[in-house]
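Below you will find the structure I want to go over with you.
Of the protein chains in this complex, one is absent; all others appear in place.
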Amino acid sequence: MSEKKPKNVFVNGAITSAFIGDSISKHSTQLKIGAHSIFLGQVRSDVIGGKTVTAIEYTTYNEMALEKMHEIRESIFSKYALTCMHIYHSLGRVAAGEISLFVFTSAPHRKAAIDACAEVVELIKAQLPVWGKEVFADESYQWKSNNL
Amino acid sequence: MSEKKPKNVFVNGAITSAFIGDSISKHSTQLKIGAHSIFLGQVRSDVIGGKTVTAIEYTTYNEMALEKMHEIRESIFSKYALTCMHIYHSLGRVAAGEISLFVFTSAPHRKAAIDACAEVVELIKAQLPVWGKEVFADESYQWKSNNL
Amino acid sequence: MQINLKVFGQLTDIININELNIQSGNDTDSLRKELNTLFPGLAGRNFLMAVDQRTTTGNTILNEGSTVALMPPFSGG
Partner (left out) sequence: MQINLKVFGQLTDIININELNIQSGNDTDSLRKELNTLFPGLAGRNFLMAVDQRTTTGNTILNEGSTVALMPPFSGG
């Protein structure tokens, strides 16, 4: 296990499209990159028992999540020939239509970027100690469950 | 084959990160979307025989490319449960570090979005009549070849 | 001994506090029994325990001051 301090991945509230655009533009000086793969999770306005989801509220076990994210990062970098990887996950309330997860991998060649991005998304869904509460218009809620 | 007029996918010069950010933000009203997958092709500054690629110049057989893109679109929509798909490919000169391909798929669930995006990228590389000319700093060039 | 208990996700609907110090036996199996007695709503609930930020798979020894997290299935993303 590396001694490096785990990098923060959490942001308060939704991840904006302007932030995503900026993240992309920062890579234009990385001249060895040939391919970027991006996954965005958007809060879906599901209708459950006649009630409509208006937001998801995310909570985490912060110290453990950052340590887990660090492990995921190390395993992905050892498996794929990536140039870089950036991961952001929302905490707190994210309204339907807004973005709560942003995974961004870059590599010289497309296969590494695409495969790494897809694998990171699966690892986050399965292993990251984060919980989503689906909040309905009347402020009642149900706990989200992930399809693995 | 559908009678619908093929949609244009070509843009002159590089695809900007602001354009990509705007494209993402336009989906915030699509409340059935839960996942977006994005692929971006960025011009790599390869060094070939001591010379550095400074740009790629793209040309196409326009009518045939749009027809082919239309076929790809129809096959992908019939195979995957997508909400929408947007594809942009540059023509003309795109400098190293700039983006020349933008594939953007959205779906209620991540698997469809991720798999469709990856498949479209492969189909574009293999089937779209587009040619890239790698231009070096001294304006000499070589023709790009794709790894399929 | 005293341990620090952290509660996450849907389990906060049963144990109405995110963090508390409680008396525990000296391993996770005995802690689980004690929690089921204190909070009958936990019966039949699916959750993992992490001890000092390590997910446990079998019965795990606890120490004075250990931090034990009750983690229902994750639902991030």
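Per-chain residue numbering starts at 1, and chain names A, B and C are given in the order in which the chains are listed.
We adopt the following convention: a contact is a pair of C-beta atoms (placed from the backbone, for glycine too) under 8 Å apart; a residue touches a chain by one contact, two chains touch by 3 or more.
Note that the structure is predicted; figures quoted are calculated from it, not measured.
For the omitted chain, the shown partners it touches in the full complex are B. Only one residue from B:I15, B:I76, B:A107 or B:V130 touches the chain missing from this view: B:V130. Remark: the omitted chain is touched by one listed residue; of B:I38, B:A107 or B:V121 this is B:V121. With the whole complex as reference, residues 41, 58-61, 63-64, 67, 89, 100-101, 121, 124-133, 143-146 of chain B touch the missing chain.
As a working rule, only the chains that are shown with their structure count from here on.
Geometrically, the chain at the heart of the complex, using CA-atom means, is A. Taking each chain's centre as the mean of its C-alpha atoms, chain A lies 26 Å from chain C. Look at where the CA atoms of chain A average out and do the same for chain B: the two points lie 23 Å apart.
The mean-CA centres of chain B and chain C are about 49 angstrom from one another, to the nearest whole unit.
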